[in-house]
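Notes for the one structure printed next.
One protein chain is absent from this view; the other protein chains keep their places.
Chain nomenclature is as follows: A, B, C, D and E, assigned in order of appearance, with residue numbering initiated at 1 for each chain independently.
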């Protein structure tokens, strides 16, 4: 599939995000970190060694913070007033998604389900993002 | 004055912010960085040395980023659904404030007025914040 | 009270710290992080879940480091030779305060009393700081 | 296209990278930053304002560093001895790619062509990466 | 001895590393962090307090990351194609050394021997580095 994607649109796989702004954004950045958070939660559940678990919690904290950061950047830097008018749920969606990557979400919990909820929320944001890119 | 403050309420000068969460928050963190941004813009206007100006732009970029970060933390970590219900303008206020500390605001501009607009916006947020702390 | 402060001196609540220098400094930055450290120590004592405690230790480490950093900035960037002449105890005060936020203090200990000692030391520094601002 | 990708393989767009290891890697991280570097070079060429250019150089520096970091992580953490045996050019490829994101590449140059060379090199790495994932 | 070194060559004790490039490099940076990693492993073994151990793991993770970073900088920024021709084992040496500072090495292990292996590998790199400086 990945190869197919590349054949169909070799120049469009990467989209991002700096505050020059460079004009390049992509929800994949938040998604990649959230996938990592989920994988960490799974490995945490499967390994009871306290040293391993201490490392897992530490890295999960960092990766969750990166999820928050990438989402904040999209919310502040990419999305503009017309988007918020067209998608009135956007503010709440971002607020809930970043909360899900915080103390009440994947930072504070080692449950895989919490990571899944975060991933689903980012997927919702991603869907809206790509709709706005097409119009 | 500062002494007076301390006499009146010695335990309340410091409020913050970590995602344990420690439960300590204070808009002063964003405000301090924004004051710094304004002072940098003023010094930039008063000094035409290119090496100084390169430094000023670099530091203004970092301080503006810190403003964004401190505001994002308040928006995601401190404010809860009941706050957003009571203050329906809060989402827009935070989105505008963080945009004012970005490429379309104090990052992209060396004008003192832009820094003043940012400070005013943070003041609005601060006012709401302290109202929520009293109730 | 916070409102009273603002009514009395609306322009003076925020003071800081960059090395342009912007000329804006405020011991509140160190104080806020130290308050956070204390709150973390309290929550650590109240929660025996190992995953929570691992997070608490990790975040306490970061916040203690921020205390050190903010104090170092005041000591190097704000205080000048005349201050050190007038307050001969200043060097020792800063050295002790930063040690109290390190391995022999709030980094190495989970005791609330250690955090209290750190807060008291910062309060001493803060008192001197505001005296120098008034003269 | 992006929608097509998602329809075909909705769960596989995100791959990454932490050193637990989480086992999730994706060259898209380096690619996104490199795309950003190229967009910055284009905007630099189109805008002669010195304050804008100072910001562009500063951000290009950071983004180039991120390219290097993401590539280093793939080279050290993802690729294993059997990969280096099968693809004997891999070491050189990574060394050249990271050099292209450094002082002799996109850090030291504002040319769009330099960014294009970097992107082409990452594309080569990406192609090998995905081949190793399929086998 | 250290004094002797200084008497013999007072200007040559410090060598490093920025990507201007400043042209100053020194494997001592990686070595210092690796020595720290080893000392942490030794203290970890000698202290069973869980809070201490959580801190040790956290700091060992950071120091190992610094080892990786300093080595990557040498590999990409200091060493040039003629070096890789003359020392064909260099790529593998760096790849193995950085892996030894990662999940399969000093990040993932608390064994002192693992830290010793890392130190030995850096010593090999250091030896080659100083040979290239003399020619």
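Keep this in mind: contacts are C-beta pairs under 8 Å (C-beta built on N, C-alpha and C of every residue); 3 or more make two chains touch, one makes a residue touch a chain.
These numbers come from a predicted model, not from an experiment.
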{"item": "Chains shown that the absent chain touches, full complex", "value": "B, C, D, E"}
{"item": "Sole contact to the chain not displayed, among C:42, C:77 or C:124", "value": "C:77"}
{"item": "On chain E, residues whose C-beta touches the chain left out of the figure", "value": "1-5, 8-9, 12-20, 22-24, 26, 28-29, 31-36, 39-40, 43, 55-56, 59, 62-63, 130, 133"}
{"item": "Chain D residues that touch the omitted chain in the full complex", "value": "50, 53-54, 57-58, 61, 107-108, 110"}
{"item": "Touching residues (missing chain, whole complex) on chain B", "value": "50-52, 54-55, 58-59"}
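We take it that only the chains that are shown with their structure count from here on.
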{"item": "Least step count from chain A to chain E, where 1 means the two chains touch", "value": "1"}
{"item": "Candidate from A-D, C-E or B-C with the same interface as A-E, over half of contact pairs in common", "value": "C-E"}
{"item": "Most distant chain from chain C, judged by the mean position of its C-alpha atoms", "value": "D"}
{"item": "Rounded Å distance, chain B centre to chain E centre (Cα mean)", "value": "40"}
{"item": "Residue list for chain C, restricted to those that touch at least two other chains", "value": "50, 54-55, 58-59"}
{"item": "Arrangement of touching chains [line / ring / star / complete / other]", "value": "other"}
{"item": "All chain pairs that touch each other", "value": "A-B, A-C, A-D, A-E, B-C, B-D, C-E, D-E"}
